[in-house]
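Have a look at this one.
Just one protein chain is left out here, and the rest sit where they should.
Moving on, here comes chain A:
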Amino acid sequence: MSSARSSDHASGLGTVVRDVAEAEGSTSVHQVRTEEDLLTVRHAVRAATVRAGFSIVDQTRVVTAASELARNAYIHGGGGTVTIDHLMARGTAGLRLTITDDGPGIADIGAALADGFTTGAGLGHGLGGARRLMNDFDVRSAPGQGTTVIATRWASR
């Protein structure tokens, strides 16, 4: 199983793991089995960003990233789940998206994150683009073992 991790050190928040607390009772799990589910995920993520007090630009970033990642799981992974967690670190609210599928997995994560890489009908910006929209981004995958993407965004201050 290989993985690729990136962290936006400008905020410094993503690296201080022990200070991050999950807000209680604030996890929701959504299935991605149909195209309608993609819209449901978008609505749920939008509502979560509003609840976390994100600016309209941050809302748009996170919902767009969620749309890309959920669509990846739907198209390439044959469906999966999206888990939304509310986080709190040093008074700053964050949202963590965990997108899991049981699809064929990604053989070369580095290549998959590069712009222009596509095995489907998209523009090849989905994974790498979603990474740029989030502060922390972690991809774990291996051929035959599905893919898990964990992406976090903190509210801008």
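Worth pointing out:
FYI, a contact is a pair of C-beta atoms (placed from the backbone, for glycine too) under 8 Å apart; a residue touches a chain by one contact, two chains touch by 3 or more; residues count from 1.
The working rule: contacts and distances are computed from a predicted model.
Taken from the listed names "CidA/LrgA family protein", "Prokaryotic ubiquitin-like protein Pup", "NAD(P)H dehydrogenase subunit J" or "Anti-anti-sigma factor", the protein name that UniProt assigns to the chain not shown is "Anti-anti-sigma factor".
Note that of A:S6, A:T60 or A:T83, the residue touching the chain absent from this view is A:T60.
Contact with the omitted chain, checked across A:A21, A:L39 or A:A107, is made by A:L39. Remark: the residues of chain A touching the chain excluded from display are 35-36, 38-39, 42, 46, 56-57, 59-61, 63-64, 67-68, 71, 115, 121-123, 125-126, 128-130, 132-133.
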